[in-house]
Each structure stands twice: as structure tokens, then as C-alpha cells.
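To keep things clear, I will list the structure first and then write my remarks on it.
Removed from the display is one protein chain of the complex; every other protein chain stays in position.
Moving on to chain A:
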Amino acid sequence: MTVDTLRFATAGSVDDGKSTLVGRLLHDSKSVLTDQLEAVEHASRNRGQDAPDLALLTDGLRAEREQGITIDVAYRYFATPRRRFILADTPGHVQYTRNMVTGASTAELTIILVDARNGVVEQTRRHAAVAALLQVPWVVLAVNKMDLVDYEQQRFEEIVEDFAGHAAELGLPGFTPVPVSALVGDNVVERSAHMDWYEGPALLEFLETVPVGTEAADAPARFPVQYVIRDGEVRYYAGQLASGSLRVGDRVTVHPSGETTEITGIDVLGTAQQVAYAPQSISVRLADERDVSRGDMITAGASPTLTRTITANACHLADRPLRIGDRVLVRHTTRTVRAIVKDLAGAAELTTNDLARITLHTADPLTLDDYTTCRRTGAFILIDPADGATLTAGMAVVDSAG
């Protein structure tokens, strides 16, 4: 059996018990090793705590442990016999939107955590909005601290109903609610004996069985050229397939030139293949000698949009604001172009964590897909040309008629 990988992210407000939940997942799935646990026990005793504080497993930086907060996205790795997991653990305070956007951008599933006592709060709605915006395929609503509401079914159902209302409004396709107590361990790895009324899976069980690689088999092929490998007279166009598949013999279009040619060879890291699939790193040969270089995109199937006007949903990440008239760099797939900020949906400027519809005018055309159709070729970042800072995350909105 092939072991595959699930990349997922967690999001919660301060004190929802997120670090404890992550610690519990790692600990109960036996992913915490003796020396790590001893270090946590030692640190917990130094702080005057009786039981090991599992949150300390994930707070890696000195300032985090001193202040008892999580500053930055941390990546965690664990495995069960069924699957391998990469967890983007995103902190719940100050920069939470920016951190969650970062974590969710590569995630196939996100866990949104709420405190059963508080229910859905402003940050929960924000997390749901980010999950919808980033098109994370699966969302789990983990209602935590069920032990503090006497494991009451009615309380759980109220929260689920409340969240469902917001989810529908935001266009979240669906979500899976799980009642848990991270502190006690209910429904995290093992099903709880305290909640007979809950018939669904424990959290880890769901993570182990949720389908991954959900891209449709007939998705259009998108191959951004990263690098040209020259071997004597022969040119190999190297890159990672962003979407769909390519076969030897396929007629393809090279953008932005619009010229068409044919795939005559595919090499998957040292092995000649007839077909390759996203997200494999490959190199291809083309029938005619074309002027193809880094930043071009080779496509087959439904045509992408070639445009110098980009409309996008954006999340502003930097501390400095983004203003109309700003000159920025757009980094999209392997291409970087200059652009001017034309419109911010009525706002004068965007500040950190703002979500807004933006319009850009670029110096050269980009080969875009709507982000909801293809995450890899619909996503871009804005960069400050002065100092290289990453400013804004963008998700292209392409009018299907255009």
C-alpha cells in the first residue's frame, strides 16, 4: 500500500487550547519521543505546573516559551501506519489572519477550533472566511473543552448550527464537526466514552481517512517552466506540473507567445515516461526549437486567461500598508512582473490582515487561472521592489466569460 501525505493546518483563538490539541495529537499518536517529553516535563516543572504542558511541545522560540504565546507558523511531522501528516500550526493572536493564510495556502484540510463555552466568536468567523478564500478542500470544526460543558450534546449542536450559518454565507462547501477535549483526550485519537451521543469519527480517524489528491483527473494541464536544462543541442524544459497531466504526443500551447507545439519526451527525474501528473517535478522536450524560457507556461486543455489586468481576492500580510498607485512586483508561478495597484475595492489602503478585492495593472501579461479552478496557477504574491518584502497574498478572480 502506498503511504500518502495529508497537509493540514490548525486555527484557533487565544486560549482555545490549540497548542494542547496539537500536543495531544502528537503525544497520543506516539509521535513525541522520550527526550522531547522529558524536556517538556522539565520545563513544566520549572513553571510550577504538575502535569506536562503539551503546549510546550510546539512553542519553539525562546520568546514564545517566556510569554506563553505562539508567534510564528510551526511545522510538525507525524505519521500513523495509514498516513503521513504535515501540520502547519498557526498561532491564534495578533498576526492570526496572516499566519492562517500562510498555513492554509498549502493545506488540504484545516481544523478550526472553538471553545465550547464561548462558541463561535469573531475570530472563528475570520478563520472560516480564510478557509473559504484559500479554498481549503476540507474543514473540521473541533468544538474543544467539551469536558467544561459537561459533554452536553445540546451545546455542541448549538455551536454547529451557528457555524453552519456562517459557513453557508461564506461559501464554505461543507465541514465536519467533532466534539473534543484536548486536555482529557476525548475524541482526539480515541473515541470518547463521555459522549455516547456522538457517532462520528475521532479527529485522528478523520484525518487518516479523508481523501487527498482531490484534483479531477481531467483538470487542464499547467506546466510553468522553471529552468531550461541544456545537454549539447538538446533542451529540456524543467518544472513542476501545477495541474493536470501531460502525455508524450500532446499538442500544447506555450504562453505568453501563444505558439503551439508537441510534447516529444517526458523525463520524471531520470526515468523516461509516457505520462506525468501534478505535482511531479519533470522535464519535457518539445517538437520544435522554440524560444521557451523560465516564466513561460506550457498548457493543454481549457485555455488559461492571458491578461494585464488582474482582479483578485487578497490578504495583506505586511506591516506597511498597500495603497492605490503603489508599484509592486507580482510573483505568479515562475514569473515575476511589475505592476501598479489600481483599485482596492473602495478602500484607500490595506493594512495587515485586511481581506479585500484588489485590481492590478501589470507591465507584461500573466497566464492566469481562476484560483477556485486551480490553486497553483491562480495564486500570486506581491513583493515590495525596494526591499523585497512579501506584501500581499492574492487569489485571482477570472471571469469565466472572459
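Keep this in mind: a contact is a pair of C-beta atoms (placed from the backbone, for glycine too) under 8 Å apart; a residue touches a chain by one contact, two chains touch by 3 or more; residues count from 1.
As a convention for this text, contacts and distances are computed from a predicted model.
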Looking at UniProt, which of "Transport permease protein", "Heme exporter protein C", "Xanthine dehydrogenase molybdopterin binding subunit" or "Sulfate adenylyltransferase subunit 2" names the chain that isn't shown? "Sulfate adenylyltransferase subunit 2"
Specify the residue from the set A:123, A:192, A:245 or A:311 that touches the hidden chain. A:245
Which listed residue (A:73, A:164 or A:355) would be found touching the missing chain in the intact complex? A:73
Give the residue, chosen from A:98, A:155, A:222 or A:255, that touches the chain omitted from the document. A:98
Where chain A meets the chain that is not shown, the residues are 2-5, 33-36, 39, 43, 57-63, 65, 71-77, 79, 84, 86, 98-99, 101-102, 105-106, 211-217, 219, 226-227, 229-231, 236, 238-240, 245, 268-271, 273, 277-281, 294, 317, 329, 331-332, 334, 375-376, 379-381, 383, 387-390, 393
